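The structure under discussion appears below in the form of structure tokens.
The other protein chains are all here in position, but one chain of the complex has been omitted.
And now, chain A:
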Amino acid sequence: MYRVKVYVTYKESILDPQGEAVKTALHRLDYQTVEKVTVGKYFELNIADRGQNIDEEVDQMCDQLLANVNMESYRYEIESTTTEG
């Protein structure tokens, strides 16, 4: 079994209006040290280990569905949770 964490955010070049709104709100709470906020999406996937190329498989999932690569970028972490027995 693999446990996969996927993070999707707007590309660096694209203004993130939600992030800007959250940053403004944090400033109103007087956290003036906050310079940038990025709001994105987080996914956790449990994926069966069938001997597949897990990295390629997850990359395709992100590319085809979890992110819209026209405007979003993604990164992921894959953790193998294979149990004994």
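In this text, a contact is a pair of C-beta atoms (placed from the backbone, for glycine too) under 8 Å apart; a residue touches a chain by one contact, two chains touch by 3 or more; residues count from 1.
Simple rule for what comes next: contacts and distances are computed from a predicted model.
**Q** Which of the following names does UniProt give to the chain that is not shown: "sn-glycerol-3-phosphate transport system permease protein UgpE", "ABC transporter ATP-binding protein", "Phosphoribosylformylglycinamidine synthase subunit PurQ" or "Na+/H+ antiporter subunit C"?
**A** "Phosphoribosylformylglycinamidine synthase subunit PurQ"
**Q** If I consider the whole complex, including the chain that's not displayed, which of A:L15, A:L29 or A:A48 touches that chain?
**A** Checking each option in A:L15, A:L29 or A:A48, the one touching the absent chain turns out to be A:L15.
**Q** Since one chain has been left out of the picture, which residues of chain A touch it in the full complex?
**A** Residues of chain A in touch with the missing chain: 10, 13-15, 17-18, 21, 41, 65-66, 68, 70-71.
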